Structures are given as C-alpha cells and as structure tokens.
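Structure incoming, see below.
The other protein chains are all here in position, but one chain of the complex has been omitted.
Read from first to last, the chains carry the letters A and B; within each, the first residue is number 1.
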Amino acid sequence: MQFTAQDISLLLNGTVEGDGAVTVHQLAKIEEGTEGSLSFLANPKYEQYLYTTNASVVIVNNDLQLTAPVKATLIRVENAYSAFSVLLEQYNTFKLNKKGIEQPCFIHPSAQIGTDLYIGAFAYIGQDAKIGNNCKIYPNVNISDNVTIGDNVTLFSGVTIYFDCVIGNNVIIHSGAVIGSDGFGFAPNPDGSYTKVAQIGNVILEDDVEVGSNTTIDRATMGSTIIRKGVKLDNLIQIAHNVEIGANTVIAAQTGISGSTKVGENVIMGGQVGLVGHITIANRSQFQAQSGVSRSVTEEGKKWAGTPAVPYNANMRSNVVISRLPELEKRINELEKIIQELKKGSQ
Amino acid sequence: MQFTAQDISLLLNGTVEGDGAVTVHQLAKIEEGTEGSLSFLANPKYEQYLYTTNASVVIVNNDLQLTAPVKATLIRVENAYSAFSVLLEQYNTFKLNKKGIEQPCFIHPSAQIGTDLYIGAFAYIGQDAKIGNNCKIYPNVNISDNVTIGDNVTLFSGVTIYFDCVIGNNVIIHSGAVIGSDGFGFAPNPDGSYTKVAQIGNVILEDDVEVGSNTTIDRATMGSTIIRKGVKLDNLIQIAHNVEIGANTVIAAQTGISGSTKVGENVIMGGQVGLVGHITIANRSQFQAQSGVSRSVTEEGKKWAGTPAVPYNANMRSNVVISRLPELEKRINELEKIIQELKKGSQ
Partner (left out) sequence: MQFTAQDISLLLNGTVEGDGAVTVHQLAKIEEGTEGSLSFLANPKYEQYLYTTNASVVIVNNDLQLTAPVKATLIRVENAYSAFSVLLEQYNTFKLNKKGIEQPCFIHPSAQIGTDLYIGAFAYIGQDAKIGNNCKIYPNVNISDNVTIGDNVTLFSGVTIYFDCVIGNNVIIHSGAVIGSDGFGFAPNPDGSYTKVAQIGNVILEDDVEVGSNTTIDRATMGSTIIRKGVKLDNLIQIAHNVEIGANTVIAAQTGISGSTKVGENVIMGGQVGLVGHITIANRSQFQAQSGVSRSVTEEGKKWAGTPAVPYNANMRSNVVISRLPELEKRINELEKIIQELKKGSQ
C-alpha cells in the first residue's frame, strides 16, 4: 500500500506543508526514517531529528515553529501523537485484516462457525466447536472438540485450545500458546510410582484477554481455570490448574503461577516471578521481576520483591546490606577481638 | 452423553435414594454443582454443601447419616471417593477416546503404524517411523524420520518429535512439547564467532512418562538424553543434552536442567529450579521452587532451597536473618560506638 502526503492529510484533517504528491509506504520513528516512510514529531526533545530525518513525510503539531529548513513534507495537525496513533492502529488493522477460508483446512461438519472469518490452511476445528463472527484463525491452529469461541477473536499460527475450553470476545492468543492442557496432578503409589489424576475441568478466558506466545494455561482438575476480563499475559508464562486471575491483571514473561492460587484484579507482576499454590493475592499488588511469592497477600496495593517475597522497600534495604556482608563480618571479628582485650583489661 | 442416577448406581454397585430417573451429563465439585451434574461427598468437612448443592445426583458413603433434607438424588456406595474416581477416569477415557485417521494427514509409505490409532488431520509421520497400537496422534503433530513410538501413547496437537527419538509405552506428551531438538553446543573460534557442534544423539522417553506443554528436551550430542520410566514433567521445562532423569522423578513447571546432569530416582523439584551441568543428584532429593543448584548432591532424601542451594532448614534460617539485616547493621554500628567509648574510658 502506498499513500501520498495529501491522502494522509485528508484522513487526519491536517494541512500539507511541502510536496503533497510525495508517497509513503511504511511508518518509522523520526530518527530512523528512510525515504518512503511516514513519521511524526510530538516530543520537543526529538525536534533536532526533524531537520535531519530522511522520512518523506512527518506529522507535526499545528503550533510547531521551525528553526531550520526541513526536507520532508509536513502534515500539521492539532495533536501529532494521537494522529499518528490513529494511523498506527489503522495500519495494523489493515495488516491483520485477513478474510476467507484457505484450503486445506479441517472443519468438522458439526462445528458452528460465524461470518466474516479468516481460517488459514491446516487449521483444525473439532467436533461441536462454536466460533463467533469476525474471528481470525491463522494456519495450523488447533481448536479441539466442543471449544466455544466468541466474536473478534484472533488466534495466531500454532495456537492449541484443548476440548471444552471457552474463549470470550476480542481475545488475542499468540503463536504456540496452549490453552487447556492437563493440570499437573498425580497420586503417589507405595512403590514410588505415580498415578495420573484425571483432569476433567476446562479453561475460561473472558473478554479482552491477550495471551503471549508459548504461554501455557492448564485446565482445572474439576471446574475451571479462569482468566478474567482484560487480563494481559506475556510470553512463556505458566498458569497451573484451577488458578484464577482477576480482571485487568498484567503479567510479564516467564512468570509461573502454581495450582489453585487466586490472583486479584489490577495486579502487576514482573517477569520470572513464581507463586506457590493455594494462596490469594490482593488487588493492585505489584511484584518485582524474579520475586518468589510463598504466602498470601491480604493488603491491597502493596509492592513486593525478593525470594521469599517481602515488602519492596525492605527487600531493597536488605539487598544493600547483603552487598556489605563480607565487610560486616570483618567488623564483628574486630569487635570480638577488642572485647576480648577489654575483658582482659577489666579483670 | 447423559445417564440416569439408576444407570450410574448399577455401574457402581450402589443404592439409589430418591428419583432414579433424574439425568446427569457432567461432573462437578459439590460446592459448584448445577442441575444436570453429578457430584460426590467423601470429606465430612463438606457435608454442609450436601444440603444446598444444585447437583442432581450425589454419591455418598453408605454410612452417611443425613441431618437435613436433601434435594439431590443420592447414590450410596462403600467408598464415595474411589467410586467417583472410577467415574472420573471413565469420563476422561470417553472424552479422549478418539479413533480413526482424519484426512489430510501425511504418513510416509515406509512408516509402520499399529492398530486402533487416532491420527488427526495435518499430522505428519516421517520415513521409517514406527508407531505402536492404540496411540492417539492429534492434529498437527510432527513425528520425524526414524522415530519409534510404543503402544497407548498420546501426543496432543503440535507436539514435535525429531528424527531417531524413541518413545516408550503409555507416554503422554502435551501440546507444543519438543523432543529431540539440537543440544546447545558450540565451539568458540579465535575471531569470537562459534561453530556448531553436530548433535547426532537422540532422546529416549521410557514407559509411563508424561511431558507437559511446551517443554523442550534436547537430543544428546552423542548417545541419548534419557527420561526414565514414570517421570512426570510439567510445562515449559528445559532438559538439556545428555541429561538423564531417574525413574519416578517429578519436576514442576519452568525448571531447567543443564547438559550432562544426572538426576536420581524419586526426586521432586519445584517450579523454576535451575541445575548447572555435569552434576549428579541423589535419589529422593527435594528442591524448593526457584532453587539454584550448583553442586552435586550425594546424600539421598534431603531437602534443598535457595541460590546457591543449601539444606532447606539452613536456607530458612538465613532468610529470617536476611529480613533483619538492616537492623543487625545498626546494632553493629551501635556496638562500635559503645566500644570506642569503653576503650577511651579504659585508657
């Protein structure tokens, strides 16, 4: 796709300064702009780049005053940042606006599928599965038997959803994520071997959830593992069986949450955090990356860090002393020597 | 599938109390039971729910004495828990009892496949591969050339098994797991670049192994990476080249084991544990989540924790003092001041 500065200016209700016929075909940061790219200047800190950029078109604020000649065509708008965000969103929608059903794919005759779908080649839709409208099912996606999927859902290549799971509206799941694999449950036998405990529950992802690539969410033993509305999960996260994650909680990559733990709403977790099973985390808690959380958190809105996790400031203070420990030990040795001498002296 | 209370009672050799014609179509915990669901009461702690549940049928012990009216139909049996386990297992077997070969799939003409198989659409079975009887190969599974697979094996969607690997009987591998990718071996060159060391070994999974979703097990440089009988691996685990894991060892999610390390039998590891390479871990060792294990463990049956891992109790004690470190430092400062004064006084 290729647009002229004039086309874009019309779309944004802006004013062209320079050659309106110049064309662009991609978006770029102003400091990385090359010929044929469209950029923007919102933060005055970056104004210097306006005079050196090779971008062909730059969106700027109406009130910007130039202090040197500019090579690029300018489009002046009320708010350059939000104007550019609009374009970025539209660009992405355009990129991802696939439609139609590619062959060969596998759609079980009993499956119910909506309208305006994209179904990629080698996608699999199982028995009694239900898929809403306007969904995008990329190639090699596996939707097992009796799965229910809402409207406007995007499943990128290689996503697997095990049988009986339920996916809400506007959900995005990235490649390789696995929804509904068996919880990790085994009963020990007297001879040291284990017998598998059947995992017959499912996973429910509510509306507006996003799941990162290669993240795994296990089905409940019975009942449901539940990811509430608006939760955002990064890549390579492990969510164990019977976990529940409250609305609008955001979790960074490689974090793991053990079985039956309940995480509150609007919680924020850094990467590589670990939570033990069967605990409860209060709303608006925050956990620093690599924290190891071994107890429930009952007070809302606190920051935690370290393994085992303690209040953030306490962790910071302990870490400072840890770095001085060898020196502290020497000071204790020294004190003991002096005291020996003092004791001798006082005898 | 739908059953009457009478059907289920016959199957369990029980006695119906109430309407034997009522039907159920799913299993549920007693506190989550809805109309049409079958539940059980084994633990007296949950007896309260028996009088409020909406489950249509509840399995109870013969000796249970009711203390209030019950809406659900009861089935009395000798042992409600084990009776329910039987149903749960049967339910799961029914759910997963797929048969037949879906098209299109790819089966190399030289591959040998057993009887009573399920092979999903878009599954790939390579040259000279051998697959036993009663296996379930879900859609988009990749079985590369010369792989050998035993009987009663289940490979969920998107599993990849690289060439030459060997899978025993009754193995379950969850979606996205990768068996036999190259070990991470590179020889440094004088210019700072690396040359790949060819990884020509394989991976062997013995009988009764279960592998979680998106777990990765690398092939040996030469010889075999071996996962012994009955080992259970959770999701997102990394097993490096030439590792050997002893029988009935259980490892939780996101743990990583580095190259050539030998783990004993009946070991238990929590999540996010890391082991360095070329060490040996004694039988029945236990490692707390997030431990970092940098040395061999020679004594059997001990618990370990922390980074670097130390005996569990020692780690607990150190953690307690770490939380008091800022206070300890102040006490040392105080002691030094007092001693300065005492020294002045004694001079």
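Throughout what follows, a contact is a pair of C-beta atoms (placed from the backbone, for glycine too) under 8 Å apart; a residue touches a chain by one contact, two chains touch by 3 or more.
Since we're looking at a predicted model, the values are computed, not measured.
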Of the residues listed, B:L38, B:I227 or B:A240, which one is in contact with the missing chain? B:A240
Among B:S56, B:T216, B:N266 or B:S285, exactly one should touch the missing chain; which is it? B:T216
In subunit A, positions touching the absent partner: 27-29, 32, 85, 88-89, 91-92, 95, 102, 104, 120-122, 138-140, 156-158, 172, 174-176, 208, 210, 212-214, 230, 232, 234-236, 247-248, 250, 252-254, 265-266, 271-272, 289-290, 319, 322-323, 325-326, 328-329, 332, 335-336, 339, 342-343, 346
Absent-chain interface residues of subunit B come out as 104, 106, 122, 124, 140, 142, 144, 158, 160, 162-164, 176, 178, 181-182, 184, 186, 192-194, 196, 198-200, 214, 216, 218, 222-223, 236, 238, 240, 254, 256, 258, 272, 274, 276, 292, 307-308, 310, 314, 317-318, 320-322, 324-325, 328, 331-332, 335, 338-339, 342, 345-346
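The definition used in the following text is that only the chains that are shown with their structure count from here on.
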Determine the centre-to-centre distance between subunit A and subunit B, using the mean Cα coordinates as centres, and give it in whole Å. 25
